[in-house]
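Before I ask anything, let me first share the structure, which is written out below as structure tokens.
One protein chain is absent from this view; the other protein chains keep their places.
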Amino acid sequence: MSAVTESAAWRGSARVLGWLGISGRTLVIAVPMLWFLVFFLVPFFVLGRISLAEVIIARPPYTPLFERGPEGELEIIAGLQNYRFLFEDALYRNAYFSSIRIAVISTVFALLIGYPIAYYIARSPEPRRSILLLMVILPFWTSFLLRVYAWMGFLRREGVINNMLMSMGVIDTPLVMLQTDFAVLIGIVYTYLPFMILPLYANLTKLDDAHLEAAADLGASPMVTFFTVTLPLSMPGIIAGSMLVFIPAIGEYVIPALLGGPDTLMIGRVLWDEFFSSRDWPVASAVAIVMLVLVVAPIMWLQSIQNRRELD
Amino acid sequence: MGRGWFLPMAVVAGFVFLYAPIISLVVFSFNESRLVTVWGGFSTRWYGELIRDRQILGAAWISLQVAFASATVATVIGTLAAFVLTRFGSFRGRLLLTGMATAPLVMPEVITGLSLLLLFVSMELTLGWPAGRGLTTIIIAHTTFCAAFVAVIAQSRLRDMDESLEEAARDLGAGPVRVFFDITLPVIAPALVAGWLLAFTLSLDDLVIASFVSGPGASTLPMVIFSKVRLGVSPDVNALATIIIGIVTVSVIIAGVLMRRRAARGG
Partner (left out) sequence: MVEPRMTQPAPAKALAADTKPWRDPGAEPFISIRGITKRFGVFTAVDDVSLDIFRGELFCLLGGSGCGKSTLLRMLAGFEVPTEGQVLIDGQDMSGVPPDKRPTNMMFQSYALFPHMTVEKNVAYGLLREGKPKREAYARVAEMLKLVKLEAFARRKPHQLSGGQRQRVALARSLIKQPKLLLLDEPLGALDKKLREETQFELIRIQETLGVTFIVVTHDQDEAMTLATRIGVMDEGKIRQVGEPREIYEEPNSKFVADFIGSVNLFEGQVDTAAPDLMRIRTEEAGPLVTLPRPGLNRNQQVWIALRPERIGLSRARPENTANVVPGVVQEVGYMGHMSNFRVKLESGRVIRVTQSSQLRDEDPISWDEPVFASWSPSAARVLTE
């Protein structure tokens, strides 16, 4: 029973690798591992390192962390000055708080709008269910930027909403909606709504009809059943969906840039301006590091839910 | 109980919210007037202007190249990551790889963009590569976060797949590499196609990361659109949006129909 399964070339290279002490298995692990190490993990260390440097007018526009002194000794010129600056300047503090506030409010609204839709889809019979699901996903496949742009046309002074309200005689003077925090909230809820609906839907379809029937059988009204059975059981979906909206919302740049006013402070926008306008890379890095601290906890939470789902 | 009418109403309102802006975008792309939101008669003049806009066409070409390359590399890396995580049992660094392959999904784009740019700059200083920034750096950046999306899709398919298929092939005398190409890959192929398409769209769509890691002469389509709409609404962007929405809608519907047919046949 001789198994001539692999080509000579493969066996040859396998022998060379084996001779180097590397198995095929290690090689297969190494490819994705190295890619993510170099292009995902290492960049954070670079980010951290540069956040400790000082800005200079040069290429690259930051100081090295070590310098040779006159006698050739190593001098450390790294410092926490950028972080101190962030905490002392009200602009950054306000930007962080405002980002959190906007992200929380839009997450709550996305949940309030998304839950009934997810519930309805999950309870729908085929083929309606597939069609509705497709309709939720469809906008997600079209350009994010263009969807935000669509709201510019909607919310403008002479935009669709104002034109409609004025022609119906509801208002005399156009409402100011664009370039407000309200517009930013709408933009975030709008673009991230599918991220809320999909995990909720995935969770709610698994809900066993028998649970609901049992609750009804035991005398619970539909409303009571919803609050005592459906809602608690869909908690993992609620958390996953909320994190998927909250995390990107915190760092959002495009939406506040297009829909927000000059006084809409969001940390992603501050970072962008710090980098592209002020060209202060070290401060931008420090801003990013602090933002990272804000999103690490929600990311871990999300991950733990994902892991639990795997174990089921 | 009020739920009888509340739920359908909420769903209809939700879908109106999702689709009204998109529909108005499309409607006003056929508007004669330059004022995007005031109807001035039907016209296709903005489509004509769009076709003559060299800047937009050039950026679209760059975006397509980037999207094609990064979706392809991301599919390879994402599939390997998913395979390793679902089939290799425990190995050193497993937890690290799990984290690294999922965190890019939710990492705020400004952080990913900035940190990758700083990496490229430091690498250029110390290794001399990549020389400057442009197509290559955008492709690497996009590949990284797209690979995470592909990994998620491929992992869920690999988990659903009956592992005894692979064992049966081993049992019949195929080595591990052979099993991967003969059995695993063909079985998960539909998921990989879906992953590739998702990666392609995500790459086409990205503005923030590309803005950080691109260099002069490598402006992607979203970068050009962004610089246009920043100054206000502009009807040729509506025309462009309509074309994109049209392509996406048609392909999603075709994909949906194909998948349903497949499911009906396989089920």
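Going in written order, the chains are labelled A and B, and every chain counts its residues from 1.
Everything below uses one rule, namely that contacts are C-beta pairs under 8 Å (C-beta built on N, C-alpha and C of every residue); 3 or more make two chains touch, one makes a residue touch a chain.
Computed from a predicted structure; not experimentally measured.
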Sole residue of B:Val187, B:Ile243 or B:Met259 that reaches the chain not shown, by the stated touch rule: B:Val187
Absent-chain contact - pick from B:Ala174, B:Ala218, B:Val233 or B:Val248: B:Ala174
Touching residue (missing chain; options B:Leu165, B:Val193 or B:Ile254): B:Leu165
Touch list for chain B against the chain that is not drawn: 162, 164-165, 167-175, 178, 182-183, 186-187, 265-266
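Note that in this section only the chains that are shown with their structure count from here on.
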Separation of chain A from chain B, taking each centre as the mean of its C-alpha atoms, in whole Å: 15
Residues of chain B that touch chain A when the two form their complex: 1, 3, 6-8, 10-11, 13-15, 17-22, 24-25, 28, 35-38, 77-78, 80-81, 83-84, 88, 91, 93, 96-97, 99-104, 106-112, 114-116, 118-119, 121-122, 125, 140-141, 143-144, 147, 151, 159, 173-178, 201, 204-205, 207-208, 211-212, 222, 225-226, 229-230, 232-233, 237-238, 240-241, 244-245, 248-249, 252-253, 256, 260
List of chain A residues in touch with chain B within their complex: 3, 5-6, 10, 24-25, 28-29, 31-33, 35-44, 46-47, 50, 60, 113-114, 116-117, 119-120, 127, 130, 134-139, 141-147, 149-154, 156, 158-160, 163, 190, 193, 221-223, 226, 243-244, 247-248, 250-254, 257-258, 268, 271-272, 275-276, 281, 284-285, 288, 291-292, 295, 298-299, 302-303, 306, 310
